[in-house]
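Excluded from the complex is one protein chain; the other protein chains are retained at their positions.
Take a look at subunit A:
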Amino acid sequence: MSTVTDTKKAPAGERVADWADGRLGIYSLAKANMRKIFPDHWSFMLGEICLYSFLIIILTGVYLTMFFHPSMNEVEYVGPYVPLQGQLMSEAFNSTMHISFEVRGGLLIRQIHHWAALIFLAGMFVHMMRVFFTGAFRKPREINWLFGFLLFFLGMFTGFTGYSLPDDLLSGTGVRFMQGAILSVPVVGTYLSMFLFGGEFPGGDFVARFYSAHVLLLPGIMLGLVVAHLILVFFHKHTQFAGPGRTNNNVVGMPLLPVYMAKAGGFFFLVFGVIAVISAIASINPIWALGPYRPDQVSTGAQPDWYMGFAEGLIRVMPGWEINLWGHTLVLGVMIPLAIFPAVLGAIAVYPFIESWITGDKREHHIAQRPRNAPTRTAFGVAWITAYFIMLVGGGNDLWATHFHLSINAITWFVRIFFFVGPVLAFIATKRICLGLQRRDKDKVLHGRESGIIKRLPHGEFVEVHEPLSQGELHRLTAHEQYDAAELPPAVDENGVERKIGRMEKLRVKLNKGYYGDDSQVAKPTVEEYKEIQSGHGHH
């Protein structure tokens, strides 16, 4: 390119590129990556929604830090909002009022920040479920699944610390809730609480401490995880749904440059636009209406943001049990929910490892599955979501009561029972639905698509004409592979010696049968079956 013998000067752009290539080696990088292929499917863009809302949160958050004072010094409010004038409040609350009413664009930026946070978490939830239900967490993507889960988990606490910063009556109640949960930890609870709050609750420290966690520690870790997550996506390449020409060894789609860069760039602005519009029309966390936090005050309807509603529900529906032992109180009513909370979240996090242990499948998988073709996993996922959302109902039990004219006690009992019964019912129902859909697919492959055309045969019988599917569609419906259920090896080996089979192996085989036994999947149509039916022409 840039040889000394060149007499004609290269265009400016090329010279800049040459300069950069000489120092950064961008040409070989670009050569390798510009044609990187990404498959097209709307559900593959859920992760992008998360990424962009995360960027929006960082950008707006930076703006907010310029005006926010993370201090709990008491000041008198003298700002323009009349119903709070003359009230004593912390500087944190006062500066948030200042941002909302006096800083140019402050309220809009605050609302974008908060709405984007809710959408970020909701996006991560849905993105995670997409990966779960399509089996995209299978080898080689288990680590990336964990990174994603950690992002969701840290996002919850980043959100919680941010929600607590304005020191308003709502979030103060939430912090008090958290402190109560910490206090319920046996033996060390009191010490942990004193350590975290620098003394008795609320003390004068927690806003500053939450602030550094919220703007530095947690987002720093999250940013690192996001980068690692993206590098792994790049490295593993994206999964794709089965289709003609798509195999486990290729990726069919559009190149990163220019198509995906343009699409992704445009999508960023669409996400920003949608969030900005929402923030411009709907208020969120109106701290002026909530008032400053005082430990002696509380309001009804005090809930955390939705991603913590699950924890709120656990506490709300848990009976207030406690045990007194040798002068110490074990607050089971708080301690048990505190233990269930990570257990439920952890269940979904470790699922990929459990599944790969059950299947014993150590191969790489790059074709995303259709949820119906993995009925047991899909049923487990739906059961998990059911438990999660039933607890969300529990967290908002008061609003369900007032808006549906129900008794709050009845709702609480419903949630208590259905936290256990609901997932079981959901599991059974989902599995049946998946099997039904598999049968439907099989029927479609073998007999074709219902055309809606009714034909009357000479002898008077009416039949519906079925149209055969296209080759592509046939492939799509039959591309999935099906496992054979595992079997325990014979009890004695060929030499007549009794085999030693571990208890774990027995459990694994049992679970495997539950996953891939005859009751858990419908054998997909074989070529022979297809040919046989198709040759019996004219029957349908």
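One rule holds in what follows: contacts are C-beta pairs under 8 Å (C-beta built on N, C-alpha and C of every residue); 3 or more make two chains touch, one makes a residue touch a chain; residues count from 1.
In this section, contacts and distances are computed from a predicted model.
For the chain of the complex excluded from view, the name given in UniProt is "Cytochrome bc1 complex cytochrome c subunit" [choices: "N-methylhydantoinase A", "4Fe-4S ferredoxin", "Cytochrome bc1 complex cytochrome c subunit" or "Carbon-monoxide dehydrogenase small subunit"]. Within the complete assembly, A:Asp296 is the residue of A:Asp296, A:Glu461 or A:Asp484 that touches the hidden chain. Checked against the full complex, the one of A:Met72, A:Val103, A:Leu118 or A:Val445 touching the unshown chain is A:Leu118.
Of the candidate positions A:Leu169, A:Val226, A:Val415 or A:Val509, contact with the unshown chain belongs to A:Leu169.
Contact with the undisplayed chain is limited, among A:Val126, A:Val251, A:Leu332 or A:Ile533, to A:Val126. In the full complex, the hidden chain is touched by subunit A at residues 40-46, 48-49, 77, 82-87, 100-101, 107, 111, 115, 118-119, 122-123, 126, 169-170, 254, 259, 263, 266-267, 270-271, 274-275, 278, 280-286, 288-291, 294, 296-306, 309, 395-399, 401-402, 405-410.
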